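Omission of a single protein chain aside, the complex is shown with its protein chains in their original locations.
Chain lettering (A and B) follows the sequence in which the chains are written, and residue indices restart at 1 in each chain.
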Amino acid sequence: MLRFLAGKGVQYALVLLFAITLNFLLPRMMPGSPLLFLVGEDVGFMPAEQRAQIMRAFGLDQPLWRQYVIYLGNLAQGDLGFSYQQGRPIVEIIRNRLPWTLLLVGLSLLLATFVGVAWGLLAAWHRGGPVDFASLAVAMFFESTPSFWLGMIFIATFAAGLGWFPIFGAQTIGIPLSGVAWIADRLRHLALPLATLTLITIPGMFMIMRYAMLTVLGEQYITTARSKGVVERRVMYGHAMRNALLPVATVCMLNLGTIVSGATVIETVFSYPGVGRLLFEAVLARDYPVIQATFFVVTVSVIAMNIIADLLYPVIDPRLRHAR
Amino acid sequence: MRGNPAVDTTTEMAAEVAAGAPVLPLARPIRRRVRVGVVGIAGVLLLIVLSGVGALAPWIAPYDPDETTGNPFESPSGGHWLGTNDVGRDILSELIYGVRISMTIGFLAAAVSISIGTLVGVVAGYFAGWVDVALMRLVDIVLVIPFLPLMILLAAYLGPSFWNIILVIGVLVWARPARVLRAQVLSLRSLDYIEAARVLGASSGRVLRRHILPGVLSLSLAQFILAASSAILIEASLSFLGLGDPTAKSWGSTLYYAQVRSAFLTGAWKWWVVPPGLMITSAVLGFAFTGFALEEILNPRLRR
Partner (left out) sequence: MRAILKWVGVVLLVALLPSYSGAQVGTVRLAITRDEGFLNPYTYQTGYPGWNIMTLVYDPLFYPDANNEPIPWLVRNTQVSRDGLTWTLTLHPNIRWHDGRPLTSEDVKFTFEYVQKVAHGRWSPPARVVERVDAPNPATVVFRLKNADAGFRLRALADIPILPKHIWESVTTVAAARGFNNMVGSGPYVVAEAQPAQFYRLTANPQYFAGQPRVRELILPVIRDATVSFTALQAGQIEANVRTLTPELVTQFEKLPGMKVVKGAGFASTLLQFNLEHPLLKDAKLRQAIANTINTRFMARLLMLGFAVVGSPGYLHPDSPFYAPGVKFEANKAKAVALLNEAGYRDRNNDGIREASDGTALRFTMLTLAGNPIRIRGAELIRTWLRDVGIDATVRVMEDAAIIDQVWPEFDVCKGRRFDMAVFGWSAPVMTRPTALRDLFHSDCNIGTINIGGYKNPQIDRLGDQLATTIDPGRQKQIATEMQKIIAQDLPVHVLFYPDTIMAYRQAAYDRWVFQKGQGIVNKLSFVDPPK
């Protein structure tokens, strides 16, 4: 068991190193200089020596390998760097943004799992019937719609049109609120992005649950069909469900890993100040340190979730305790 | 998340889980077969209709989509059923011609990704050993890298152009099919007659060509169709974010212009945003239904 974990550990370390190196190189291979975003739009009027002074001050004139070594060293110390654009330590920026993303994606994942599992159960129960068929059709429809399209239609209808929800942001600006009003305000801003994200995540959960149930049920069906006597359908479904939850749990845990990047498009559409949107803005602005740091944070979380999944798997499914 | 090849659709996840356990027998009620058949037919029909529209575009479309044939921002009328866009071009015509662009991008990107995926999957599954470990680690790496941010990054790096988009999507979407196909090859490889062939000294090339590849081809096809479905969605997202090619008139770019020219504010979204979204959904659905049905039918692990 320990040897198995050590082997996996080395593999994940390699993945991490590869990802870090890729993260470092990719932004640097992109066209354009970060100077625009160091100094602002008026940099064009600056004479060359002063531009060079600024480049020196920010270390952009160092050879690539030297920048890489510095980067690795900083990472090891937990220093994620300083944003050229915002003039703030990146840890601070991410710390401000991360909770919003975690809130949005965490809640939607929870909701989607519950709804998806229940729905999958329902469809499997009525397997073959019109309910099952209709469910499949609806699920596939929502899995096929572009998330941003759905989001913008929601904004146009419920926010701009009916005025039930705010149009942008995570909170109302400038008005100090407290207690219930504070929570209500946050929830109102969360409602539409949450609804959109959940709506497009549910079908995935639904399909896995339904498929897994049917897979397991197939076996049980044959077994019980051969046995004499009446078998409680409910008991059969109870057993099936336990086994079917396994792939659901797998998908859940892998989804957790993509938690911070999964909602990028949604955050952009709803102007929701999360990490996904931060990454998008940073890429457009060629803010190298923020791009690197956000990638790093996301990669680490994905690996962490994979590790947790690897550890929990044998616990959930006894068959895998002696896995290769 | 959806659109993420790491966790897209469910069938291969379940297959992964089952890969660690003995293959389970599954009874197939007749009704299920019929239902899969209906879904498959619906999908194929959708694809045929869409392809037909795309092929017959010059005859179906009322106007040349690149020509200014009305005033900008016109609402739907007899002359323009879906109104005009920001430069006075007919939206309906743009959508009809858009079938060609969007479907082409979908097919080409899927082709790139399936080529890579099949190669990797088959080599890994057949040769096993360290080749398998290395390739699967590569697959893991590709899957671990945050998909959407990488997509944005690559699109931004390579620049907005038709071929770059295809490349970006292809390079990101190959990993999942590789996994599925590898699983397929693994199970094929353990079949008695193939073991026998290898023991008897048949060269790898021969075994691959005559036994493995044919067995994998049909699943490849199913994966291809599913990849195309992802590709169309991804292209739409990229275009909408402004990272696509706005001069290629895909549905995604129609949505881009609608959004930046305030369609959501002027009420124009009802005829400028909803139709392209529905087109995208139909295309994706068509591919998804077809691929789903194909996979159900062709995946031997699910048969037995």
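Quick note on the criterion: a residue touches a chain if its C-beta (ideal position, glycine included) is under 8 Å from a C-beta of that chain, and two chains touch if they have at least 3 such contacts.
The structure displayed is predicted, hence computed values, not measured ones.
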Where the missing chain makes contact, among the chains that are shown: A, B
Residue touching the undisplayed chain, where the options are B:Ser51, B:Thr68 or B:Ser282: B:Thr68
Identified contact with the non-displayed chain, of B:Val87, B:Val123, B:Leu138 or B:Leu213: B:Val87
Among A:Gly9, A:Gly73 or A:Gly169, the residue in touch with the chain that has been omitted: A:Gly169
Footprint left on chain A by the chain that the document does not show: 30-33, 35-36, 38-48, 50-51, 53-54, 57-58, 82, 84-88, 92-93, 96, 155, 159-160, 163, 166-169, 173-174, 271, 273, 281, 284, 286
Residues of chain B (touch criterion as defined above) contacting the omitted chain: 66, 68, 72-73, 86-88, 156, 159-161, 242-243, 245-247, 256-257, 259-262, 264-266
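Note that in this section only the chains that are shown with their structure count from here on.
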Distance from chain B to chain A - Cα centre to Cα centre, in angstrom: 21
Residues of chain B defined as touching chain A within the complex: 1-4, 6-11, 13-14, 16-18, 20-21, 24-29, 31-32, 35, 39, 137, 140-141, 144-149, 152-154, 156-157, 159, 229, 233, 236-237, 240-241, 255, 259, 264-265, 269, 273-274, 276-277, 280-281, 284-285, 288-289, 292
Contacting residues of chain A [partner chain B, same complex]: 11, 14-15, 18-19, 22, 26-27, 29-31, 127-128, 132-133, 136, 140-141, 143-150, 152-153, 155-156, 160, 200-201, 203-204, 207-208, 211-212, 214-216, 218-219, 221-222, 246-247, 250-251, 254-255, 257-258, 260-265, 268, 276, 279-280, 283-284, 291, 294-295, 298-299, 302-303, 306, 317, 319-320, 323
